[in-house]
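Only a part of the assembly is drawn; its chains keep their places, and the rest are absent.
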Amino acid sequence: MVDSGDTAFILICTAMVMLMTPGVGLFYGGLVRRKNLISMIALAFIAFALVSIQWVLCGYSLAFGTDIHGLIGSLEYAFLQGVGMGGDGIPDLLFAAFQMVFAGLALAIVTSGVAERIKISSFVVFGLLWTTLVYDPLAHWAWGGGWAAQLGALDFAGGTVVHISSGFSALALALVIGKRLGFGGHGMEPNNIPLALLGGALLWFGWFGFNAGSALAADGLAANAFIVTNVAAAAGALAWLCAAWVRGRPGSLGMISGAIAGLVAITPAAGFVGPMAAIPIGAVAGLVCYGALLFRVRRGLDESLDAWAIHGMGGIFGALATGMFAVAAIGGVNGLFYGNPEQLLIQVVDAVVVVAYSFGVTFAIAKAVDAVMGLRVTEEEEYVGLDIAQHGESVRV
Amino acid sequence: MKMVAAIVRPEMFNSVRAALEADGIYGMTVTEVMGRGAQKGIALRFRGKVMPVELIPKVKIEMVVPDADVDKVIRVIRENGRTGKPGDGRIFVLPVESICRVRTDQIDPADP
């Protein structure tokens, strides 16, 4: 039976998560150089549109069809056949829609690794391959009855599926496509910090739908997920702010990056830990991701907008933190700190496999696309900027 | 004809503009710029990199005026753009060889 309250909740949560995709676009768009601002926003929209179509054609079925050897779903729900207006708690079609917006968001996050240099046609091809070969299996493993679910790995709202995967995929992609022209030497200051903050605000807002909605019901668990989400975001923002303060001035981009780090880390844990655990989870995530970012910069890696540092590393930390802080009173499972070290082990296994799979497969896809059609724009196009070169548009001074 | 280019504080721009108008100086072209002058630099840090960005928003006013008006224009800008603190700005005077309107065909050096 469909419950109107649960259905109302998930309908709206789905819309809120959808808004995160332009949120990522605005956030990224504010961070690049002015000549690529439109490009970053457009990539987010294109990612979302592509995945929306792929999902109803086959993605949903690959993720949530009958399990095949714990690895992938069958094609029984291809074209959404058999996915109807009825359902248990919420309509099946709504579940498909809710999962769709997650898949779209994940691909949008990946664009961090190719910012300011990807050819749009290659992104379309890459994106379709990535969502099919990387995202859909991962979603199946965690939520579609795959091996990770069977193993008992905890991922409430997508810490591994969405964040570890997109973060490490962005890294693989960045390694394949290569650094931006002049990276390291040239100045590449963010062109529009207020826009990035607006994007961050939309992310924070949408994340309530992402995490609380993952309860798939409007109940106490959703309420718990909601409040821990906010607490972790706040703790992450303040932790990064303070760390940056120690090293210099407390920038607003550090603050919002810290909030996102906290949000990422609480994502897998939101249905398993309480508000007091969310403070250390968020705060440590802020510090871990800040450290990862500094490490990336020192190593001269041009994973340009730090999806790896924030989503990738924040996702790993979150997966482990879930294995530590989980408490049975909330989500039915205890973690290390409540006497169940095995859970932490499961989390480690899950995270390691997802890191390896998403990095490896993305690397292979990127190499293949690069070989066939070239991932990168020409040097001249990179110089004039993707807004003009790829879209024929430009942001006025 | 001279071009008087003045860099002033954004906050003082409106009083400068009004005072020039009161003195009959009407034509001007205004640009938002960033500038650094006597003020000390400030070192910034963003995502782990030091970025000394000590440029501060300023307004540039360009006025092409007859030679005879240059001193008046400078005086008016100084009287109305001044706070007495570092950062009040600079005025540069550049020679202009000729000037014309886009609207009409006559080249009219007497009417900037």
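First chain written, first letter: the chains are A and B, and each begins at residue 1.
We adopt the following convention: a residue touches a chain if its C-beta (ideal position, glycine included) is under 8 Å from a C-beta of that chain, and two chains touch if they have at least 3 such contacts.
It should be emphasised that the depicted structure is a prediction, and the values quoted were computed from it without experimental measurement.
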| item | value |
| --- | --- |
| Formula of the whole complex, where the shown chains each stand for all their copies | A x3, B x3 |
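In this text, only the chains that are shown with their structure count from here on.
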| item | value |
| --- | --- |
| Rounded Å distance between subunit A and subunit B, as computed from the means of their C-alpha atoms | 48 |
